[in-house]
Structure formats: C-alpha cells, structure tokens
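A protein chain is absent from this complex, but the other protein chains hold their places.
Order of writing sets the labels: A and B. Residues in every chain begin at 1.
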Amino acid sequence: MNFLKRTVPMIIAFVMGVLMAFQYYVPHEASQNLLKVVTRWGMIISGFAMFIGAYSLFHMHWNRIKHKVSGWGYSIFMFFGAGIAIISGLYNGGELFWNDKQSGTMFDWIFDYVQVPAGATIFSILAFFMASAAYRTFRARNKEATILLISAIIVMLGRVPVGTMISQYIPIAADWIMTVPNLAAKRAILIGVSIGVIATSIKIIFGIEKAYLGGGD
Amino acid sequence: MHKTLSTFILSILILSYTPTAFAVEGNRLFVPKDFQAFDTPNDSGKSITLRWPSSPSESDDVEYVVYMSTTIKGPFETEALRIRSNTRYEEGSNYSYHLIDIEPDKLFNKKSSDKDVKTTYFFKLVMMSNLTTRTVKKIASATPEGNWFNWSRSNNFIIMIIFSVLILCCINHAKRVPGLFIRKIKGLDAIDDALGRATEMGKPALFVHGLNDMDSISTIAAINILGRIALRVAEYDTPLKVSNIYPIVLTVSQEVVKEAYLEAGRPDAYVEDNVFLAASEQFPYVVALSGIMTREKPAANFFVGYFYAESLILSETGAATGAIQIAATDAFTQLPFFITTCDYTLMGEELYAASAYLSREPLLLGSLRAQDIAKEIIISVIVFGALLATCGIDWISFIFKPG
Partner (left out) sequence: MEKLLKIDRRILFVLVALAVTIPLLFRFKMPVPPTRHVKSMYNKIDSLSEDSHVLISFDYDPSSKEELQPMAHALLHHCFKKNIKVIGMTLYPAGTGLAEKAIKEIGKEYGKKSGKDYVFLGFKAGSSLVIMNMGEDIYTAFQEDFYGKKTVGMQALKGVRSLRDIDYAVNLTASGIYEAWIVYGKEKYNFDLGVGCTAVMGPEMYPFIQSSQLTGFMGGLKGAAEYETLVGHKDRASAGMAPQSVVHVLVVCFILFGNFIYFASGRKK
C-alpha cells in the first residue's frame, strides 16, 4: 500500500519532472510530441476533475441538509440555483443540449441578469472595504509610514483623471512611483519567490519534499 | 550664390541616392547580391531560414517574393513568402539584412506518411514592383532538420544545473551537519497558538486555498503547509475545514488531510466533507467563504497560496468575526491587504520556506541555505552588472539573455 501511495507517485514525480525540465531545452519534434501528449493528458484530467468538484459540492450540501447543520437552508438554495442553471443549459432554448448552443435562451437570461450583476456586486464590495480599511489603518505613525502614505495619495490621484486636473505632474509622479521604487521592491520579492519556486520544484522532483503526498515524512 | 548652388547640387546628389529614388528610377530594380537558405538552428525540424542583404531599391511599392520547389530545376510555382521589401529585417543588422523563417512542409502539405523523409527545398528570390520584376540569380537550398538541444537556451540550462547542484549539495551538507540556523518566522510559530485557540474554543480552523490551480508552485507550497497543519489538527482533535476552488486541488487536499489523520492514528476523525469545493469562480468563492466565516465563526483562518482581488474581502470578513488570521502569499499586490487585516503574514518566499520551518527536517532546511547562496550570487551579479553597465560595458547582459 505504501508502495502505491508513496513510492509510485514519487517515481512519477521524478520521471515527469526531469523529462519536462529537459523538454524545455530540446526543440526536436520528439520532444514537442511528448509535450503535446502530456498537455493532452493534463486537459483530460482537468475535464474529469470537474465531475469530482461537482460531486464534492453536491455531496457536502446534501449532507448539510440531511443533518440539518446550521444554515442548511442555504444549501437548498444552492441546489435550486444549480438545478435551474443545469436544466436551462440542457434545455438549450428547446433545442436540447446535443444541438448547437442557441442564443437568447433562459440560460443566457440567468447569466446576464443574475450571475453578472451578482458577481459585480461582490467585486464592488471591495471599494467599500478598501475605503474603510484606509480610514482605520492608514496612519503616519513613523517616517516610513508617512512616506507610504504620501506615495499612496499621489498614486491614488494619479490613477484618475482628477489627478491630471489638479496638476499634470501628479500622473507623472504616480507613474514614477510605480515604475521605479515599486518595481524595485517587486523585483526583489519576485527574485526571492522564484528561487523559492525552483527550490521547491527540485525538492519535489528528488522526493525530498513529500508533504504534498499527505501524512508526515 | 556660391552657397545656394552647392546646396542645390548636394540635394540632387542626396535625393538621387535615396531608396525611393531608386525604386522609381526608370524600371530598374537593384536585386540583392546574395541569397541564403539554411536549416533554422535550435528548432524542431520544421523550419528553414532565408537570409539576404538589403537592396537600395527597397520601398513600400516593392515586394520580395520567394518561390520554392523540391527540385533545383523547378518548377518554382509555390509561393513561400511575399513581403513588403522594407520590412522583416534581421535583428541587430541595422536594416542591412532580411531574415525570415518559413515552414516549407506546411506550404507543400506534406503527407503524414512522408514526415520522416528529409526533403531538400530550393528557393528563388524575386523582387517585384508595379513596373518590373527581377530575379536573384542564385538558387538557395536547405534541408530542415530537428535539433536535440536549443543552444540559445544554454545559459539558462547552465544556471539550472548550477542551482540544482547547489541545492542538492546543501541538502547533503545539512544531512551531515544538522542544526542549521533558521531565523524566526512569527507567522509560522503562531500556527500552533491559533490551532490551540481553536481547540480551546471548540471551533473549527479554516484553511483557504488561493486561486491558482495545481500547476502553480504556490499551490503546491500551500498543500505542503496544509499537510503540516493537518497533522497537528489531527493530534489536537480540532475540525479542519479546507476550501478549494479547483477540483484537482480539492482531490489532492482531501488525500493530504486524510493521510495526516491516518498518520496521527485518527482515521475515524477525518470527515470528507470538511475538505470541499466552495465554488469554481472567484467571487462566488468569496461569498461561500464569507458565509462560512460568518455562520460558523472559525477560531483560526489560514489564507495560503496566490490571491487576487478577493484577499481583502476574505480577510476583512474574517477579522470581523474575531478569528486569528494567518496569511501566506507570494502575491505581492495583495500583501498590503493581508498585512492590514491579518495577525500574521508570510511574505513571498516565506511561503516556500514554511514546510521546512514547520518540519525542522535537516534535508528541507538545507534547501533554504541553498536559496540564500543563490540570492547572494544574484545580488553580486546585479551589483557587478549595474557597475559594468554604468561604465558602458554591457556584455554581461548576454549571459542572461532569454533564449
């Protein structure tokens, strides 16, 4: 059992890791074909994984309803919403799902008038949270915080037309902040992250890091 | 008078030597003196490169057309290329050469059964204007062949080998000399406190995966951290809820948590529904999690992985419920939001060091030493390169040129 759960996945990770790392340096058609095959496998796995995801979602909400867990009423709403979307998608405006997708169907209506505004509403909450977080936490407590605060104000004004109306130099200053100090800091983080990514990849390929297989070591 | 006359003569001379003047001068076209075809280096074997020097007759109204054939005698009927004569110059040649890659197999619609047969292609370069057509005498030929190594990526390859060897050496060294120093990472030390608090309060801990799929290393790093957290949670007997947005991440997370419970000797405590797919899109995911945070009030929230615009909404909701919050992300744009709303934030590479830090395993700690050495090398190269570039010497940039 341990052989199947640990050794085999580690062998697969090693073989595929080394193969795909070297594939990047080999332009030959054989190498391109390997990439093609592997990407197709990946796409097939992604496709099937969607069923697993749907199963997990339905299973969890079904159990919530069955065991009357607090807030189980929301789970009924999940089934209601998913059911309507699936049925209207399969119904396809009367043409049924094996025909080409029809336009102006009920599915389109749900998408346009339920999903789109609901998604946009949640996204817009961000503006409210940002304003509240800025008011509560943005303080000129020390020298560094003051510099941060001034830069934030310049960038905020420079990113909207009103900045240009106040002074034509505000957008230029905002652009400078973004492309010079901001970018320098971002590059430093990126370099650190990239080295971390490479180190993690090598640890996984050589079977040094095994936590992703579950359990301890 | 003398000045005006000399300016006049000079302008006539200059004008008569401009390409436009050449293009319209009578019906004459000055064809390139040379024409080469060769197998494109560092490719899969589908491409041939054509190269020829610029002609003084190049203009908007003049075209280059390349015809090809599989025999030297022709017929040259298949058009391989047609471009405006003053376009597609070789990079760095200062407009003195044209360089173009073509894929002849596609143009000839080679049958799949003939794919293994190497064919030599012959090319004829023709220059065309509205008034006249002239052909370059030389017929160029080449056979496309696949290459087993992309030499333009050799710098990248050498750096990869050096870095891999460095990591493996450091790991080997750490195996022999344990007790490597690692600086304190408060956020990781706080994990135990957060889980302890959840246990005391009898409330669950919530682990929120970021928005990247399994092909992202930040997600793999998150899975590694989840493995360590799950092991402790299983020992503490605290419910652990793990939310996912991608089905593959869900499957891996379920396996990791299940294994952790098994290892802790508590397989019965594992609840499959606690590792769940919250939603498959960004903001529905936020809504689902905000609902869970508000209703179930987890005592500890872990936000681990790569986050986008949802970070503030999630962490602000979590903060409002009074949970201890620990975030770990390499998404630098989201760091300010997490720092403002979470108790502890692991920044950038700390996310990748977390697994080693939590396990204290010498093998994993060894790789951190290698990361530090690699960083020292990069800093030295940046400083040295900046100094050289300031002095006008920029050859060092070629070492790092992407292939």
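Everything below uses one rule, namely that a residue touches a chain if its C-beta (ideal position, glycine included) is under 8 Å from a C-beta of that chain, and two chains touch if they have at least 3 such contacts.
Note that the coordinates shown come from a computational prediction; the quantities given were computed from them, not determined experimentally.
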item	value
Touch criterion as defined above, residue of B:Ser216, B:Asn301 or B:Ser359 at the omitted chain	B:Ser216
Of A:Ala30, A:Val116 or A:Ile147, the residue in touch with the unshown chain	A:Val116
Touch criterion as defined above, residue of A:Ala13, A:Met78, A:Leu157 or A:Leu213 at the omitted chain	A:Leu157
Chain A, residues in touch with the chain not shown (by the definition above)	32, 35-36, 39-40, 42-43, 46-47, 50, 100-101, 103, 108, 111-112, 115-120, 122-124, 126-128, 130-132, 134-136, 138-141, 149, 152-153, 156-157, 159-162, 164-165, 171, 175, 178-179, 182-183, 186-187, 190
Absent chain, residues of chain B that touch it	106, 211-213, 215-216, 280-283, 306, 308-309, 332-333, 402
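Here, only the chains that are shown with their structure count from here on.
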item	value
Approximate Å spacing (C-alpha centroids) for the pair chain A, chain B	17
Chain A to chain B touching residues, read off their complex	5, 21, 24-32, 42, 45-46, 49-54, 56-57, 59-60, 63, 70-71, 74, 118-119, 122-123, 125-126, 129-130, 132-133, 137, 185-186, 189-193, 195-204, 206, 208-209, 211-217
Residues on chain B engaged by chain A in the complex (per definition of touch)	42-46, 146-150, 153, 156-157, 160, 163-164, 167-168, 171, 215, 217-218, 220-221, 223-225, 227-228, 230-231, 244, 246-248, 250-252, 255-260, 262-263, 272-273, 276-277, 280-281, 283-284, 286-287, 291, 295-296, 309, 312-313, 316, 330, 332, 337, 340-341, 347-349, 351-353, 355, 359, 361, 363-364, 367-368, 370-371, 374-375, 378
